[in-house]
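One structure below.
Only one protein chain is missing from this complex, and each of the others stays in its spot.
Let's look at chain A:
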Amino acid sequence: MSEKQELNHSRRAILKGGMAMAATGLGVAVTGSAIAAPNTPESFDEVVDVIVVGSGFAGMSAALQAREGGASVMVIDKMPVFGGNSTINGGAMAVAGSSLQKEAGIQDDVNVMVEDMLKAGRGMNDVEMLKLVCDGTAESCEWLIGHGVKWKPFVQHFGGHSIQRVLQTVESSGAGIIRPMIKVAREQGVDMRNQVRMESFIQDDKGRVIGLEVREGYYFPKEKTGKIRRFGARKGVIMATGGFGNDVKYRMMQMPELNSDLDSTNHAGATSEALKQMMLIGANPIHLDQIQLGPWSSPDEKGFGTASQFATIATYPHGIVVDVRTGERFFNELADRKARADAIMTRRDDKHQPVYPVGFTNAAGAAKAQTLAWGMKYNVIKKADTLEELAEIYGMPADKLKAQVARWNEAVKNRDDKEFGRPMQEAILLEEGPWYAARMWPKVHYCMGGVRVNTRSEVLHLVTDKPIAGLYAAGEATGGIHGASRLGACAVAEGVVTGRNAGRICAAEKGINLKLS
């Protein structure tokens, strides 16, 4: 068959289903009737109980939980690889009441975690969903261990959390969660399909979601690759499709200042088309303009890189960040992400160009930084034996830098940061070199916004606020849990807890009969 024949055949198939938009691209005007007409085929190429779209924390948790609930499960991902942003993230999970906290004598409580997240979220959070997430962290942490995840044997203090409650995989990567989950999923017979892109929902005449039209053999990002097929879902479709942090055009519609000058920590597939398909069938978008910048990244490398890990485990808890022009601190290095990113981005010259601040600590502060050697190899993290040398590398005034370090050490001795009110549990005296440093500038990291769901992870309709039958969503694809700013390590918590919630509830649904073609 020729390519033209194939494409025309595909397009005809979609047009017949009434979803012109999916095939012809978003630049084409679509009539109201084309959107409203439910896409109702009589039969499907393949049918399972549950289809999960996306294979990050939420998707894999949903898939495993649904499978363990007895459902047949297919996971589709448009990318050539599984795991989305999750498998390239830092692998840190906030857990209230973990056994590691108890061993370390750290008192924590679900309510304290809720309070911390509400504070960072500036009160905009969906409190019911927030409570569901925090309440599920301790049990989900154990569940992950049971599925092969290995945590480092200590608890960390991430910015915005009032205490140490962050666990991190031994790999310092979300891959330490995703790879074990994929392994178990395959062993348990979850059908894992990469290079399969969701095109549109298929609904029955009552509007229930009964499947998906997909593009199988899709080669990201080539739009017309692959073949159109129809997959049926007897119990439901779980959307674990993440955010749109790397969709510059769509994120600029929400926040015009987040233009292409800003890098992102996200993988190339973090785009908006799945969100748009949910909205097309009535999902309610919440907080889409709440887009988070990660305050720990470096302009001297791409994406999350090596500096982000260095900052979260070394500089921020055990070091300081200074303005290179003054050698002085200018914010609380353990504030929430929004406060820190906003502070860093005030450092500009008179032409509004960035003046990258420098974060640094000493060898003791960097002792646990696994990416230190890699960062130095790629010249992102630099080493200096003395503060004078550090000042010279970054063009800072040495006398002022030394005075700042002396003032900081006084604050550490008094356990009180009078200037910026930083929590001092993890602060150390910065008296001896060698020093390790990186330049810093925020990058687009996480979409707090997404579709509105209830505590059963059902996607709620824009008009009725009632569940859209057969449609569930979990993880970053949902909106409202984090309000205006997500705290670090709370995306893993959210993804795993809400993914499992969706998987458990969807698998328990009574399935409908669907015909194979």
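Quick note on the criterion: a contact is a pair of C-beta atoms (placed from the backbone, for glycine too) under 8 Å apart; a residue touches a chain by one contact, two chains touch by 3 or more; residues count from 1.
Heads up, the rule we're going with is that contacts and distances are computed from a predicted model.
Colleague: Could you tell me which of "Cytochrome c3 family protein", "NADH:ubiquinone oxidoreductase subunit M", "ATP synthase subunit a" or "Fumarate reductase iron-sulfur subunit" is the UniProt name of the chain missing from the displayed complex?
Modeller: Checked against "Cytochrome c3 family protein", "NADH:ubiquinone oxidoreductase subunit M", "ATP synthase subunit a" or "Fumarate reductase iron-sulfur subunit": the hidden chain maps to "Cytochrome c3 family protein".
Colleague: Considering the complete complex, identify which of A:F158, A:F201 or A:F304 is in touch with the unshown chain.
Modeller: Touching the chain that is not displayed is residue A:F304.
Colleague: Check the options A:S98, A:Q156 or A:S173 and report the residue that touches the missing chain.
Modeller: Only one of A:S98, A:Q156 or A:S173 touches the chain omitted from view, namely A:S173.
Colleague: Going by the contact rule already stated, which one of A:K131, A:K235 or A:H267 would touch the omitted chain in the full complex?
Modeller: Among A:K131, A:K235 or A:H267, only A:H267 touches the chain that is not shown.
Colleague: Using the document's definition of touch, tell me which of A:S61, A:T87 or A:N362 contacts the absent chain.
Modeller: The one listed residue touching the chain not shown is A:T87.
Colleague: What residue numbers in chain A mark contact with the hidden partner chain?
Modeller: 1-6, 8, 80-83, 87-88, 171, 173, 175, 178-179, 182, 194-195, 217, 219, 222, 225, 267-268, 301-305, 373-374, 377-378
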